[in-house]
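With one protein chain withheld, the remaining protein chains of the complex are depicted in position.
As written, the chain order gives the labels A, B and C, with residue 1 at the start of each chain.
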Amino acid sequence: MKMTKPQPSKSGPVPEIYARRESAVRSYARAMPRQFTRAEGVWMHDSAGGRYLDFLSGCSTLNYGHNHPVLKQALLDYIAADGITHGLDLHTDAKADFLDALESLILRPRGLEYRAMFTGPTGTNAVEAAIKLARKVTGRELIIAFSNGFHGMTLGALACTGNAQKRGGAGVPLSHVSHEPYDGYHGPDVDTAALLEQRLSDPSSGLDAPAAFIVETVQGEGGLNAASAEWLRRIAEIAKQHGALLIIDDIQAGCGRTGGFFSFEESGVKPDIVTLAKSLSGMGLPFALTLFRPELDIWSPGEHNGTFRGNNHAFVTAAATLRHFWANPEFVEGVRERSDLLEHRLARIAARHGLSTRGRGMMRGIDMGSGENASAVTTACFDRGLIIETSGPHDEIVKVLAPLTIDTDVFEAGLDILETAVGDVLSQSYGVAAE
Amino acid sequence: MKMTKPQPSKSGPVPEIYARRESAVRSYARAMPRQFTRAEGVWMHDSAGGRYLDFLSGCSTLNYGHNHPVLKQALLDYIAADGITHGLDLHTDAKADFLDALESLILRPRGLEYRAMFTGPTGTNAVEAAIKLARKVTGRELIIAFSNGFHGMTLGALACTGNAQKRGGAGVPLSHVSHEPYDGYHGPDVDTAALLEQRLSDPSSGLDAPAAFIVETVQGEGGLNAASAEWLRRIAEIAKQHGALLIIDDIQAGCGRTGGFFSFEESGVKPDIVTLAKSLSGMGLPFALTLFRPELDIWSPGEHNGTFRGNNHAFVTAAATLRHFWANPEFVEGVRERSDLLEHRLARIAARHGLSTRGRGMMRGIDMGSGENASAVTTACFDRGLIIETSGPHDEIVKVLAPLTIDTDVFEAGLDILETAVGDVLSQSYGVAAE
Amino acid sequence: MKMTKPQPSKSGPVPEIYARRESAVRSYARAMPRQFTRAEGVWMHDSAGGRYLDFLSGCSTLNYGHNHPVLKQALLDYIAADGITHGLDLHTDAKADFLDALESLILRPRGLEYRAMFTGPTGTNAVEAAIKLARKVTGRELIIAFSNGFHGMTLGALACTGNAQKRGGAGVPLSHVSHEPYDGYHGPDVDTAALLEQRLSDPSSGLDAPAAFIVETVQGEGGLNAASAEWLRRIAEIAKQHGALLIIDDIQAGCGRTGGFFSFEESGVKPDIVTLAKSLSGMGLPFALTLFRPELDIWSPGEHNGTFRGNNHAFVTAAATLRHFWANPEFVEGVRERSDLLEHRLARIAARHGLSTRGRGMMRGIDMGSGENASAVTTACFDRGLIIETSGPHDEIVKVLAPLTIDTDVFEAGLDILETAVGDVLSQSYGVAAE
Partner (left out) sequence: MKMTKPQPSKSGPVPEIYARRESAVRSYARAMPRQFTRAEGVWMHDSAGGRYLDFLSGCSTLNYGHNHPVLKQALLDYIAADGITHGLDLHTDAKADFLDALESLILRPRGLEYRAMFTGPTGTNAVEAAIKLARKVTGRELIIAFSNGFHGMTLGALACTGNAQKRGGAGVPLSHVSHEPYDGYHGPDVDTAALLEQRLSDPSSGLDAPAAFIVETVQGEGGLNAASAEWLRRIAEIAKQHGALLIIDDIQAGCGRTGGFFSFEESGVKPDIVTLAKSLSGMGLPFALTLFRPELDIWSPGEHNGTFRGNNHAFVTAAATLRHFWANPEFVEGVRERSDLLEHRLARIAARHGLSTRGRGMMRGIDMGSGENASAVTTACFDRGLIIETSGPHDEIVKVLAPLTIDTDVFEAGLDILETAVGDVLSQSYGVAAE
């Protein structure tokens, strides 16, 4: 019989080794104090026998669920046959196969002639490569990033990130980046693209000529703010007019999370540079990619490198995702249907409680008004076996990042838990407020 | 019958997809134009049926050879059982098991009470975390790095890296780091530790008070320069006197490459912070670790994070390396013996041709006097089926980074090829010079 | 008979030494190729016997005209008596006398308890001292400056300056400053103070916590944009709420140019730090001053110094200005009357030609719509003996910076020249446009 409902354990025995040996920097483990042992599809299992429905999906790293059988089998076969696991940037059949699939199934159908750069296999490495390249190509230093943007934790990417707590970890001033208001940042009446254009066109604004704009179409960490297609086109145009490259950081919103393989497809924008990571391998293996127009490929050999820049296991599973999911129109249609369901369900919850929703595609959330409320909701969900997390400048957005492949009935079951939790939290807080 | 000799293919059919779609930044693939398909132990196989002996070992990422059967089986079992592949920083049994092994087999026996921080799984991420933490703890900005040091490609780590080509890729000035002469940099008569101490003790030297020193005990990319134990102790003492933390970047020299698990063991130095990556997973999977004294663990939750900060596949194979190799005194003894063999063979080659050797343990090389000569040697080796590369400011050092587990007869066979290649190259160049 | 009209020379013999020996960086001398020899009040005389009416006043450095007899005599007496000319920061009777006058005639009547810091005698030095102090007091790095702001040419002050040509001279990226839109920058419908407040209040905007705001009440170089009193009060309040100091750079707008001694008096704002220079000595002698609340005076002795930090000649003439002009209510009233006259005359010119005016007090200009038009106007004026210059991002503002003490009939005569020149230039350009 198919599982549709989670069965959380009361509490998990969590080994003492974590407190003794793992750095205090760990975060998600604090809110979900279980020891997980096994996962498949939308389900995670803990060491006490509990079963959890995963609406976090590794922050959009597991768009196809945990350990998808097709990807898993491809990887097992590769390992069993002693496929190359590590080969620096040497040619391997796994890499060639991935590039073939990328070209034929993703790039060509979309009219994109990108070159692929395999950076170190984390999103922040892909971003660092992107901004280095933009600076190298243009001979300029400044990057225009946007409010609430999140681009990574290494020094170059962190400078592009808006979050003050993350920035505070740098220990040095973060330079060569200007953070401009994102679409809608100053409310519906202020056209933030126009503000930016005015400053860039003014030789006395103090804003230097930029090497690049770096932008997310939907801000995964920054609160699920979704830029309009019109705004994205304006930003692309402004970048072009001012000699800046357009980098779309598609690490969280790409790989189908908003519907298309790239999140910018429906806007018609063709970025100069694109960064991908998270769900690229499909199975959660470390993998990152920086794509760019071939004319920009002015790297000298090894000018940007890294030990793990070719993760062959990830090539294998990534190629399998492209063939299994992206070559299949039903998959794309299915994501659209689930996305509509999610939009509908969240709108209903929001309407009932006078809240607002955020996001686009399968990357949506609900604004709980405060981090306290949002945290109460995610705790209430976890107690019922639903893994879900918050986002936004004050962690005030409860975000739903369910696998794109989730069955409708399971999806509904999870959203039922969320709906109940929101109701419980708000009635309690009203109760508190009324006293 | 056991293979002891390589059988290179004449040339490999290399798919056109690379030229069409992979960035020009690729490097090793240029010198070794083959498509590799399979590897085990010290051997790599190409698509044309060729067999190559690997003395590059993923730049010290494959200290136990390719796809070691023990590690491979552990990983296959874990995947087959639907073990957690990706779980952000949630607790998993794989992580607990790795931490247990790290504590009991590595840290406790060496009297080290480090906390472990799982950074994004690349060396540069581990370095970025280390320097952030040092700046945060001390409230200072400056990092002291050393000539010929290599620490990574993201902006913070790149600032610590000496290589001008790599630095040139930044596109912005690299700040907050001072590069000081490494041990022996100015020849045997200049005590570089004393030079540094004088400047740090002088309130008018212009050298600001540093947050940390970051140093490799043997400089893998910088030319296999090995610091003396005495110099390392001096540097550790100077750091302490001046309120700076000592970071040992053990990404290339650690995990047994110089004999002990940590490369600093024989010096007696106990660093404040240690970075590990490369051979940590044992199988070449992306994995990085920043270790530090528990008193330094002042991170707030999530202050430095990253999507792939817990690579569970790597936890599995890393734990297996600790149990299979590091719990076994015969392994350590075997490395020592191979290291002696390597030292002896390189010394013989050097003596014959009036060259000098570099390095320590299983991380040694021979100074060919010029990048041209060194490149000619590695090409001559590759033509005979030996994969080997260069290092150093002018790529003038041919470096031997054979697996630590290599059989003696195979090791000798590979060194025979190297010896022949050196002789051939030098006789030719003498020949050229004589004309 | 009193002179009221200029008598320019046809052209001036300009010695060849300038072309041979003075750097190409010289600027005003290019548009006014005369050799000047003598000046008194509003008049400058050239070596060919020409007489020019000065509506530039050393960019507001000569608010009391050239070589005012009272100041001149005070200086002659001091020099003749062998008064201290240079004494580093030693106490001198000239310095004590200036401080007494400053305290009794300026600070106390305005309820300001500032300490005076004698920086190197240029405006940029005063600004550097101000921003250093703000960073030292707050422990923060970021300075908020404003679009079109001008604060000086040394590296710290230049980073606060908006003009792209000036910034381009730095040769290094200008860091630690964010340039925000000034009052009215985005048109009458966008409240730029509100935009700034939103970003500072948002922990994810990417705008770091600032050490200080630095602002001009009227932007002398940036186009004579005048902030409203309301906006200044809002900015002061926002600074306070966010733990930032408010620096008013009163170098060009202060010393009576807008009416009061300080340009911020009528807004009621009491800045934490004020910079003064230009007309402070009254006679055009190099002199600069950084004033700040006594609680901020955490400098250690000599922590910021400079050879010429006490210019005793300037102390003498500055004290004389305070006693002769600022102790005299008629002077203040006279400035108000001339300011009204200026406002009226410029409004009339603007109305006639469909132009707009800018500025406040005796610091006003007319927007000619383009740098070409503005330059044609100033050239036409100079040909008639009126020295006048442009300002603004495109040099499109013709600015009137007449001495505050100018006689009404002379003032009118100068404005007549300006009016004629504007008419001539526009009719010509209409002519051109009509063809």
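Just so we're on the same page, a residue touches a chain if its C-beta (ideal position, glycine included) is under 8 Å from a C-beta of that chain, and two chains touch if they have at least 3 such contacts.
Keep in mind that what you see is a predicted model, and the values were worked out from it rather than measured.
Based on the whole complex, identify which of B:V127, B:L155, B:L207 or B:V316 touches the chain you can't see.
Residue touching the chain left out of view: B:L207.
Where the complex has a chain not shown, which of B:S175, B:S356, B:T379 or B:T420 is the residue touching it?
Looking across B:S175, B:S356, B:T379 or B:T420, the contact with the absent chain belongs to B:S175.
Pick out the residues on chain B that sit against the missing chain.
Touch with the absent chain occurs at residues 141-142, 145-149, 161-165, 167, 173-179, 181, 185-186, 190, 195, 198-199, 202-209, 222-223, 392-394.
Give me the chain C residues in contact with the hidden chain, please.
For chain C, the residues touching the absent chain are 12, 14-15, 17-18, 20-30, 32-40, 44, 47, 56, 58-59, 61-62, 66-67, 72, 75-76, 79-93, 95-96, 99-100, 102-103, 107, 114-118, 120-125, 128-129, 131-132, 134-136, 141, 152-157, 159, 165-166, 168-172, 175-176, 211, 251, 277-278, 283-286, 290, 292, 297-308, 311, 313.
Touching residues of chain A against the unshown chain: what are they?
Counting only chain A, the missing chain is touched by 172-173.
What we mean here is this: only the chains that are shown with their structure count from here on.
Which integer distance in Å separates the CA centroid of chain B from that of chain C?
Between these chains, centre-to-centre, one finds 59 Å.
Return the distance between the CA-based centres of chain A and chain C, expressed in whole Å.
50
Using the average of all C-alpha atoms in each chain as its centre, how far is it in Å between chain A and chain B?
Distance between chain centres: 31 Å.
Scan chain C for residues touching two or more other chains and write them down.
If we look for residues of chain C contacting two or more partner chains, we find 173.
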